[in-house]
Every structure is written in structure tokens, then in C-alpha cells.
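Structure incoming, see below.
All protein chains but one are shown at their positions in the complex.
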Amino acid sequence: MRPFGYAAPATVQQAVGLLAAEGSEALAGGTDLLSLLKDDVEPVDRLVALRGVAGLSGIELDGGTLRIGAMTTLQELRDHDGAIAALPALAVAIDGVASPQLREMGTVGGDLLQRPRCWYYRRGFGLLALTADGRSMVTEGDNRYHAIFPAGQARFVNPSSLAPLLVALGAEAVVHGPAGERRLPVEALYQAPQTAEERENTLAPGEILAGVEANVAGSRSAVYEVRQRRSLDWPLMAAAVTLTGSEPRAEKARIVLGHAAPTPHVAAAAGDLLSGQELTSETVAAAADAAVEGAQPMSGNRYKVQLARTAVRRALGHAAGMEI
Amino acid sequence: MADYSWPEADRRAQIGARPARLDGPVKSTGFAKYPSDQNPRGLLAAKILTCPHAHARIVRIDTSAAEAMAGVRVVHVIQGEGSEIQWAGDEVAAVAAVTEDVARDALRAIQVDYEVLPHFVTEEDRDQAPGAREAGERAEGDPDAAFATAHRTVERTLGMPQMAHMCLEPHGQVCSWDGDELEVDASTQAVSTLAGQFATELGVPASQVRIRTEYMGGGFGSKFSPDRWGIVGAELARKAGAPVKLFLERDQEVTVAGSRPSAFARIRAAADEQGKLVAWDSDSWGSGGLPGTGQTPLPYVFSRLPNRRTRHTSVPTNLAGSRAWRAPNHPQACFLTMAVLDDLADELGLDPIDFLERNLDLTGRPDTYREQLGIAAEMASWKERWQPRGREREGAVQRGLGVSVHTWGGRGHSSNCDVTVHPDGAVEARIGSQDIGTGTRTIVAQVLAETFGLELHQVRVSLGDNVYPQSGPSGGSSTVGGVTASTRRAAQDALREVLVHVAPRLEAEPEQLLAEGGRVFVDGDSSRGVSWREAAAQIGGAPISVQGRNPGRGRLISSGVGGVQIAEVEVDIDTGVVHIERMIAVQDCGLIINRRLAESQVYGGLIMGVGYALYEEWIPDPVSGRLLNADMEFYKLAGLVDVGSLEVHMMTGPGYDERGVIGLGEPPVISPGAAISNAVANAIGVRVPYLPLTPDRVLDALAGRGGPA
Partner (left out) sequence: MKGRRVTDDAKRSGFSRRSFLRGGAAGALSGGLTTGLLTGEAGAAAADSEATETVGPGPVDVELEVNGATHRLAVEPRVTLLDGLRHRLDVTGPKRVCDRGTCGACTVLEDGRPIYACSRLMIESAGRSITTVEGLGSPDAMHDVQQAFVDNDAQQCGFCTPGFVVATAALLARHPAPSEPEIEAGLGGNFCRCGTYKGIRAVVAGGKGGGVSGG
């Protein structure tokens, strides 16, 4: 790692002030950021440690509203019986991080805002991984783990374990910045960068993610991840679904894919197809097909289209409590 | 002189027992100090700058900024201006500094301008390979005629990519100079041979180079030489006048410090109506990086197959040269052969075990394999549970069984061992071998204890240092035979000398005396005896010290083993994910010294085998020429919950023990790729032609799409 300064603010306001300076980066659990620094991928002058900032850590269940502080560790969330009972799919998403060390260190905010694992990005070729003459290293190179829904030149995938579920739930992100607090849908935290300078999240300088808030009442959610190994391994594909309305009919269905696109990929057409429908193996299969409509696989990731279809089908099955 | 031998079965106290490894407590408490744990006073840290391009020429190199940095002690250019670099990760310069972080800062300050040249890193498609070299054709019999009249023929194109050794302790060493004398704490498999190599490169007498390796964190065939970083580390230490620690970073370890060659082949095999193999034709190719690679032995095990033709092409790539990887060439040859035979059995409508049994006369040890196939089938309940491919199936998860057979040599290497008996009864062995995790320290102690009739805690073993008598490198399953034979010979000789001193006191001839259970006594009259301590006291004031050697007289070791493995898998046909349910290994290795450690070797082989069957591969980038997974995140090892249930049956006892000691490290890692691939084919009804069996490859096979992903 290159040399850097370090500040440990006690309050959100202090953290915001420190992060407004150029070259400052927020340090949460460190499991991603330290690797980026070791690999010299992102230059940083100062780390602003959020570990001691008051008000960023904790879980509140208030009626049907679940509030999770960004610095809550994945393990703390997993151990919170109330949160897991209210939203059992959380357990699946967290257990997908099959390492107690990462669950103890990694935070909810860190999971949501971790940088892409794209091996070109991690080797210093940039988020878009373009050659000097503008060709995509991803399309010409090895793209087995890359996006099946690329967005412009962005072909990496969003790696968050929690984002698909939170987006499916319609959760809100609470962000603090120099201008105070703003709330936005979790999906609006993300963007597909179109230039080498842009990042894949929408936080402005000085802004920090304070936490997320979701209404967990009156809906059924499920997460299904396809991982090759049962031990610690990135999912090859993930699907999260939220069904609202009483069974067997789904008044509304939200289907979101992870590891499929540069952002959590909302399969809107698939959700629409199911809305107002009874879930049967036929409607579920139709939704799974609709979820991958428009996929643009590359030379080495065609299999991920099949994985997406399967993940959607199985997530819907779990959410509806049916054998798929 | 009396001959050397192992005790009869009913007289063995240590040999064949299951004592725990002697260094278990220091390892499980973290007290064991590995070479990379050494922190001598005044230690400097060294780092190596590597080339980011797969093929390039160094146009200019400027180290001045690095040299000017505070805390930097030495900057050393390894390959200067004009040098042609042939693989990404090749060493360009090195820095020794007060801390690792400062050394890394200095590397970033070294300016290197490269002229980037064209590279080639993906050998699957050999037609595009520049510099591919045909290694010629060999033929026996008349394959064309045999194919023309055969009952059934299969043709397959199969392959497995290059993979890494992935030693957990990276390659490297701590070098300390005292005047002209060099001490090296090296993570090596070869303490006795390293000194000469250091000496030659550094221009100092070999007698002034000391190598120490009390513990080391894995080698698997990749740690036999000082390597360039060893020489550079010694040079840095010499220039700095201080000890220098230089261990590779993980990405360097994966990229340059050890890989196994790839192997691809287009194979035709044919059988007659009785299910007898009648013809073989293989056209193989592969790469071990820049040097290409030699021919894998095809057909494997069934090497007496009549009417065969083999061709091979060596494909050089712009990747670091491969190294011996546990059982060199065998896992590749085994997969290529056993997969084709398995498909041929299916084509013939035969149970694959039945098919193999019909052809065992084409192998070197039909009786061993027949017995092992029977035991393995029994353990797997094969007869009740195996079903042919293409059966009716329900649900996404399909189960399958697969089988494979393998062979290995495993003769003990050259070894010398000093055994000393002290007048106070202390017994020690000193041997220039190394314990690379196989348990060498423990088995040498067992041989000592067995010979002198003592308990393990009453003997001492010193190894891992080249001041001790020369013993061979630990490779090719040669250590157990080498060190137990040299130790046994030395110990038997030393014991005989002791008995000569004791005999008068017991009014017996030395040949009548036995050393067992901590006593020396007359054979047949145990009341006429003395304690070991008293016996040793008879030798006088000076210790008895004897050197034993291997090779030598007496039938203590031999070579040549067979093994059979069965894999049971579950395949999710909607995701292509393969999970191992169960692995069964039936293995022979002659006389077993330590049953527990022997079993651990086999379990370890199975687990490593699951790794390369399902997960492990080098992923070189055709665009940049760099490895895309030079890490442990996308270079995937099998985890604890990925390997299923493991069952091992050791072929031991009468009929096996008489052959003496034979090495065991390599054989169990040979079959898993083939057995698992065959089990997957059995589960899903089609062959997945490439290892590792990743979801993309499995789904491609199910969809009828060939070719690598």
C-alpha cells in the first residue's frame, strides 16, 4: 500500500467534512478497500475510518420498517433474530458470504458499496477495461464472470450480496453529505459508468451511506445464489424476488438479478408478467424467460443466461413456498 | 555381516502403527517457525519488480529515484536494458529496504520502459500457436487395420488446462552472510542439494553455504531449486551487509513459482465384441509455458494395448515454465485415457468396471487392479447403485458414479543417515532430509524406535539442515523409501554394536539378543535381560555413531504401485454445479510405516484432486497476456465443505508388506480428475470434455456445445 493518512471521526458530520476533501476514502470493514490499496487500483491520500462513528451501527425493527445502520456487520445482522424473522431472505443472502471472518468484518454499507471484482479492473485496466485504442478487453478477453446485461462499455458485474434483495424490497438508502440528509431508492445508489472517470455508485464527494430502511411487512422475499463452491466463493449469478399481496396471487412482483449487470439488474418485464398472477410452474417459467430477455452474453458467459433463468425460477419458488 | 530387513509382522511395535505426527503440537499452536517466520536482528525486506507484459523488450530502466529513497538499502537490476522478457511476471529488478512497505514504494519508483512484443498464451487452439513443435509419431501394430475391423470406436477431444502449485508458504528465503559464509532459511524440498546450486551461482564454496528448513509450507514439486529470487536474495544480503527476507507476493507465487502443464488430445479408441481394447490413436498437445511440454504417456496404465499410434505437439506459450507437479504427467494421462475408456464402455453397453476388468491383461499389474477394483466396488456398493447413462431421471440433481485406475513408481531416493547411541541411552538420527508435511520426521523416529525397541519420545530426529548427511530431495514419492532405508540400516548396525557390548553381561551371543519394549534380552528367555539404559551403558564412554545409506543391501524398499478410485457426484443440471458426494480410494504402497500419516497422504491426494477436477485452472488473458486469477479469489481451491465424504482403503498386510516401503505422495492425486469426470458423465449422460468441471463447461456439454468456454 502507498502511504496514507488516517482519521477516525466520531460523528457523521465530522466524517462528511473529512470525506469532502479530495483523495479521501471511507474505510468500513476494510475487506475490499485494503485489497484495492494493496493492488494499487485506487489512489488514496487519507482513509476516513467509520468504525467509531456514532449512529452508523445497529438494527431497528419498528413495526414493519427495518432500519439497518451502514456500519452494522453482516454477522450482527445475521444474529439479529428480529430482522431475520421479519426478512428470512436476509439469512440466505448473508450466508452466501461463506466466511465468518468476512461476515464479522464486512459491513452492510461496505457490501452495498464494494467495488466490482472484475479482474481487469483489479489489475489496473480501469472499470471499463478499454485498450488504448478503445477496444474492450472484456469482450476480447476472458469474460466468464462478466455481465450478461452490459450497459454501454460497462461490462463488470455488481457484486453486492444484499443489493438485489434490498432493491427487490424497494428499500431506501439514507445518505448524509455536506448538504445534509437525502433518501433515495437503493437502486439509485448505482450507475453504469460511461467514462473512465466515473464510478459505479452515485455518491457525491463527502457523502456517506448511513444505512438502509425497508418496509418488510406484507411481502414475501427470497434470494437464490448460484455458487460453484459451498465454501467462500462469489456467486456466478443471484436472483432476489419480492412478492406482495396475499397468496397464491402476487399483486406485485419485483425480480432483481445480481452478478448479471454493472448494477443490480431489475428484471421489470419479468416482474410485470407475474403481477396479479397466480404463481404456477408455467407463470414462473415464463417470468424466468422474461428475466433474461435482451441478455447480451459474450464469448465466455453464455452459461450465465441459463443460471439467471434458474436463479429466478428457484427464488420465485422459495418465495411462493412451492416446489419448482 | 547380517542383512538388513524389517521386523516380522508380529514383532512390530512402531511400524504400521498410527502415532500422531511429532511436530503436530508446534504446528497447531503456531509455535513452529517456518522460513518466512524468521525475523533475525537487522533484517531487511526485499521485493521483486516484475514485468507486466507477456512479451517485451526492456528499452530503459531507471532506478535512481528508488535508490534515493529513505530506507532503501540496495537496488538490484536483474534484467537490464535490451533484455527480452518472455512472460508476464518475469523478474526485472529487486529492492532491499528497511520494511516491506518501503521496498514496495521503491519498486513503484523504478521506471521501466518496455517495447511490447506480440504474445501467445492460450494453447487450446494449437493451430494458432507460433512455434509449436511436433514431437514425432510412435506406432505399434497396425492401428488403421484394427480400427477398420473394430466392433465399437469412440473419438473424443479432451483436455485440461495449466494449473498452479499454489503453495501456501510462497517461495523464498531469508539469507544471512557471516563473512563468506551464507546461511539460508529456505522454503524448500531439497535441503541437501540447494547449497551447491547457491554456491555455483554466487561463486562461493558449497561448504560455506548452510541451508535450513525445519518446517516449510508446501512444495508439491515446485521447490527444488534456489530459483532466481534465491540468488537475488543472497546478492541483496551480501551488498547490504544484513540479512534479507525475500518471499514472493501471492500473485508472483501463482504466476511464476509453479504450474502443471496442460494436456489436450484428440483420441480414438476401439474395442472388439468381447469388450477387449484393440486400437488406440492419440494426437496430443499441451504447454508448460515457454518450454512447451513433453508427451504424456498414452494410453495410461493400459500401456500394452495393441495397435496404437501416438503423436504429440509441444506448444510454447508466453507463460512461466512449468514445474514438476505432484505425479508429473500422470493426472493428465490418466484423465485423457480413463475418460475415453469410460466412453467406450458406454458405447459397448458395459459397466465400466467390467470393461476395465476385461482389459487388465493390458496393464502391468492385473492382479493388483482386479483386487482393488473389487474392494472399491464393494465400498461404493457399485453393483447395487451404478446405473448406465441415459437412464430416466427426475429433478435437477443427478447422481453419478465414476471409476479410474492409476500407477506410480515410488522407489526410495539416495539417502544417508547418521544414527548415534549415547552411553546414557539417548538415540538420535541426523539426516539431511526435510519434512514437507508428509511426516518424514515422524517416520524416521518410528524406524529408530522400532529398531531399538524404544518409545517414540525416547528417540530424537534432526533433519532440515544440510550439515546433516546428504539425503535426496523430497519429490516423486521417493522420501519415505529413502529415509527409512538409510535409517534402518544405520540403526541396525548401531544396535548390533551395542549388542556386542551387552552380550557378555547376559552370557549370550549378540545374535541371540533382541531389543524390544525398552529392554535388551535373550531371544526365548526374556528374564535374561537388562533395561535399554543399562544396555547402552555397556558401550563405554564414547557414543556409537553409524551411517546408513540407501541404496544398500537388504530388501527394505521397492517400487511400483496401483490404485483405484471411485467418485460419486451430484450434478445440478440447471446450473451445471457439480458437488462431490463421496470419494473412495483403494491404494497400495508396500509396507506402511505410519498408517495415520499414510492415510493422510491419500486423503490429501483426493482433496487436491477434487480441486483440479472441479475448480483449479490458470486463466491467462489473451489480450494482456497476464494471468487473470493470480490470487486465491478466482484461483479456487477446494474448501472443507466441497470435498464430500472421503474413504480410504490401504492395501496392507501379507502379500503387500513383503515388498518393503514404497512412496505414496503421488499416486492418490492421479485418479480424481478421471474418476470425477467419469462420474459426471454417468450422471448427465454426456462427456464434459474439459477439466475443471465448471458450470459453464457442464452446461455447454448438456447443450451439446463442444469446445472450451
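First chain written, first letter: the chains are A and B, and each begins at residue 1.
By definition in this document, a contact is a pair of C-beta atoms (placed from the backbone, for glycine too) under 8 Å apart; a residue touches a chain by one contact, two chains touch by 3 or more.
Given the structure is predicted, the values throughout are model-derived calculations rather than measurements.
In the complete assembly, the contact with the undisplayed chain comes from B:Thr438, out of B:Thr63, B:Thr438 or B:Asn678. For the chain left out of this panel, the touching residue among B:Val586, B:Leu637 or B:Leu702 is B:Leu637. Checked against the hidden chain, the listed residues A:Thr11, A:Thr131, A:Gln194 or A:Gln296 yield one contact partner: A:Thr11. Chain A meets the missing chain through residues 1-14, 17-18, 21-24, 27, 29-31, 34-35, 37-38, 42-43, 45-47, 49, 51-60, 67, 69, 71, 75-76, 95, 98-105, 174, 176, 180-181, 210-211, 213, 230-232.
On the side of chain B, the interface with the absent chain consists of residues 20-21, 23-34, 36-37, 39, 45, 99-101, 166-170, 215-218, 220, 249-250, 436-439, 596-597, 599-600, 603-608, 631-633, 637, 639-641, 643, 646, using the contact rule stated above.
Everything that follows uses one rule, which is that only the chains that are shown with their structure count from here on.
One simple way to say how far apart two chains are is to compare their mean CA positions; for chain A and chain B this gives 41 Å. Chain B contributes residues 101, 104-105, 108, 574-577, 579, 614-615, 619, 621-624, 626, 628-629, 633-634, 636, 638-642, 694-696, 699-700, 709 to its touches with chain A in the complex.
By the touch criterion given at the top, residues 1-3, 40, 98, 117, 119-120, 123, 125, 131, 137, 140-142, 144-145, 226-234, 236, 300-303, 306-307, 310, 313 of chain A touch chain B in their complex.
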